[in-house]
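What follows is an incomplete set of chains from the complex, kept in their original frame.
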Amino acid sequence: MTLVLTAIEAAATIAFATSGILEAARKRLDAVGVCMVAGLAAFGGGTLRDVLLDRRPFFWVAHAGWLWGLLALCALAMLFMRARHFAPTERAMQWPDALGLGLFTASGTQVALDSGAPAIVAVLMGVVTAVFGGVLRDIVCNEIPSAFRDHRPYAVCAFAGAWVLVAAQALGAADWLGLLAAAAVTALLRALALITGYTLPRWSPGD
Amino acid sequence: MTLVLTAIEAAATIAFATSGILEAARKRLDAVGVCMVAGLAAFGGGTLRDVLLDRRPFFWVAHAGWLWGLLALCALAMLFMRARHFAPTERAMQWPDALGLGLFTASGTQVALDSGAPAIVAVLMGVVTAVFGGVLRDIVCNEIPSAFRDHRPYAVCAFAGAWVLVAAQALGAADWLGLLAAAAVTALLRALALITGYTLPRWSPGD
């Protein structure tokens, strides 16, 4: 069970890091920029959450091996893109990204609840954990964050999933059950949004 | 008296949040982006100050009701803009914004002085509290912060007002008097700048 969880978490982190590598490559950044943007995308959300909650050490300080893994991933990706003149498409990344969204939402919300945050703050921290890696990635690459502009549900799925965890805890469910339900609801909502192509309702201010 | 203060503070926070909603709407962000940018504009300055001073809990963690208020404000604003095809003008926001500038400068400077910061650092923290919500709002919306580019006095008013508080404390004035004087000086300077259309002197580097 733990092995499955670790495997999924690794897949999610790789999906987030890869989204950073792809955006950095599109923006023609150099090798340093690719590694930095990949690192921000993979660890930025959790790090921002920990700064806001004043938790130390960060995940990537306690488990510094992940930094080596990130460097290796970036090096491999750059070699591969060079050799094959090929870049992984954004579409291929959508599914591990949806899984990562679910996992990071669940873990981020749980961490905030454990530190005694009120429900709405814990939900916000879950969303920050899952979404702000991508937000920081986009800010550094001089784009308006796609999570704020895309009109396809992304942060909204995390928001809904985080409330599932809060509700599960309030009802006295086992921790693992709440985490699983939150991650599953988030990932499924995201997958549903991707499959149906649903977009959030638009409005046209001032016209 | 406390009721008046709370009412003014609420008006200021709403003014800052509304500036975020307006900028998000101009940039055609989705509902998530509107809420996030509004939240950054309203709470970003104070949160950055608290991170720098290592103070916890944040205002919006201790008083989580404000987060609900923010969500309600954003929902109302989006419904209203949709129904009426109408957006509140930036001009209408200038006056509560000037009040907010004064209040946030005074409270931010006081918080830093209480934590034992030197005078220049406390003044900087007052400016950060009042101005960096808007700076973060503009960075996320992929703009150069208007506070850094506008040539109309904004941060400069906060800078002057913060020194009033430091001077009042050094002279042994009562806390409430210093806070009131700092907020009033900041807001009046800003109002004066708006009325007269004064701009900071320009220079032309390299030509």
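All chains are identified by letter, namely A and B, in their written order; residue positions are counted from 1 within each chain.
Throughout what follows, a contact is a pair of C-beta atoms (placed from the backbone, for glycine too) under 8 Å apart; a residue touches a chain by one contact, two chains touch by 3 or more.
Keep in mind it's a predicted model, so treat the numbers as computed, not measured.
*Asks:* Since all chains share one sequence and 2 are shown, how many copies form the whole assembly?
*Replies:* Total copy number for the complex in this file: 3.
To be clear about the criterion, only the chains that are shown with their structure count from here on.
*Asks:* Using Cα averages as centroids, what's the distance between chain A and chain B in whole Å?
*Replies:* Computed from C-alpha means, the inter-chain centre distance equals 30 Å.
*Asks:* Within the complex, which stretch of chain A touches chain B?
*Replies:* Its residues touching chain B are 51-52, 54, 117-121, 124, 135, 139, 142-145, 147-151, 154-156, 200-207.
*Asks:* Would you pull the chain B residues touching chain A in the complex into a rising list?
*Replies:* Answer in residue numbers: 24-33, 36-37, 47, 51, 54, 56, 58, 60-61, 64, 67-68, 78, 81-82, 85-87, 139-142.
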